[in-house]
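For this depiction, one protein chain was excluded, whereas all remaining protein chains were kept in their positions.
So, subunit A:
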Amino acid sequence: MSSPEQWTHPEPGVGPAATAATPTAEQVIAGLRATSEGGPELVQLLTPEGERVPDSRWDPYVADITAEDLRGLYRDMVLTRRVDREANALQRQGQLGIWVPLLGQEAAQVGAGRALKPQDMVFPSYREHGVAWCRDVHPTELLGIFRGTDHGSWDPLAKRFHLYTIVIGNQVLNAAGYAMGQRFEGKVGDDDGEATMVFFGDGATSQGDVHEGFVWASVYDAPLVFFCQNNQWAISEPTERQSRLPLYQRARGYGFPGVRVDGNDVLASLAVSRWALDECRHGNGPVLIEAFTYRMDAHTTTDDPTRYRLADELEAWKLKDPIERVRVNLVRHENADHAFFDEVQAEADQLAAELREFCVNMPDPPKERMFAHVYEDGNPVLAAQRDAYLAYASGFEGGGH
């Protein structure tokens, strides 16, 4: 890693930024635009047309990626999207109370997720279905949250993938603390070191907890990768409502590196994430990644984007689809044939069918679950309340009330 001074002192190099103390109107406009346009500092290894762009800085981090690996990344993204679309449909059919679509963010998440090593820890927000997939959290394990049967059914310690966090930005501080612990335990410093990655969105960057997370991680040199998916929209509010400055440039103010990566480019996301995690596991954290992407669907199934954004914006981003560019690249270089694409599609349909089957057969939670695990060491007052309610409720059993 370059010296911290490089990130702390010099002015930004190329790229638009309203960084002056008293910016001109033009600088302000340039800064605003930089929050919603990729800009010249965007790391991209695979163009929307599927062209592989050589990049001396980032190529080494994906030099080992074979055609088979690229097919694997393609498969991850297709399966993730298929799960997402199926869950969205399940909500429309009344099987889920709500769904949080990730459509369009598959490359950012799969690139980051596949950069993680088994020993790393992950703190997701609530849209990280693609990262969950990479951490072997089965899509069926996500459903309880959205069907209302539990608040998260996987083991966050075993999977090294924390529960989804819904309060915006809370998890950033939790991740900073976890990463501090990794450092306190001496688990950083070599290739086998540990790192933590935390996911949050452009809207979250306005939260105090995210600011405090930046401060804590930097002053304790925590091995933490801040992975900000800038999907352009915080429900109805554009990124311009959160920042005048491109988000990745905020890192400079905290004294650590920030990189903006094309979040629709799975290779670039993988390369930048690998670099960032390596920096952290070697003791050079933290690092901020801004994955520049687009939320192609609504915020959740309760949202109506037609009230606040134009359809042509979506059409423009469809041309930058994260999956399509990999498909084109694989075909152009004859690294995948029809049979491969058919197989992946069949696998995706099978996974969707499993998800649907699982979902519609999920039992309602027993009443006892309401009272379970509120405390580790128990609470006699709550126990009495539970016993009284369960006794009361049992009076209705079989009575046809």
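By our rule, a residue touches a chain if its C-beta (ideal position, glycine included) is under 8 Å from a C-beta of that chain, and two chains touch if they have at least 3 such contacts; residues count from 1.
In this section, contacts and distances are computed from a predicted model.
Taken from the listed names "FAD-dependent pyridine nucleotide-disulphide oxidoreductase", "Heme exporter protein C", "ATP synthase subunit c" or "Alpha-ketoacid dehydrogenase subunit beta", the protein name that UniProt assigns to the chain not shown is "Alpha-ketoacid dehydrogenase subunit beta". The omitted chain makes contact with just one of the residues A:24, A:302, A:379 or A:394: A:379. Here the missing chain is touched by one residue of A:59, A:150, A:237 or A:343, and it is A:150.
The chain not shown here is touched by just one of A:94, A:118 or A:208, and that residue is A:208. Although one chain is not drawn, its touching partners on subunit A can still be listed: residues 123, 150-153, 155-157, 162-163, 165, 167, 170, 172-182, 184-185, 208-209, 212-213, 215-216, 219, 372-377, 379-382.
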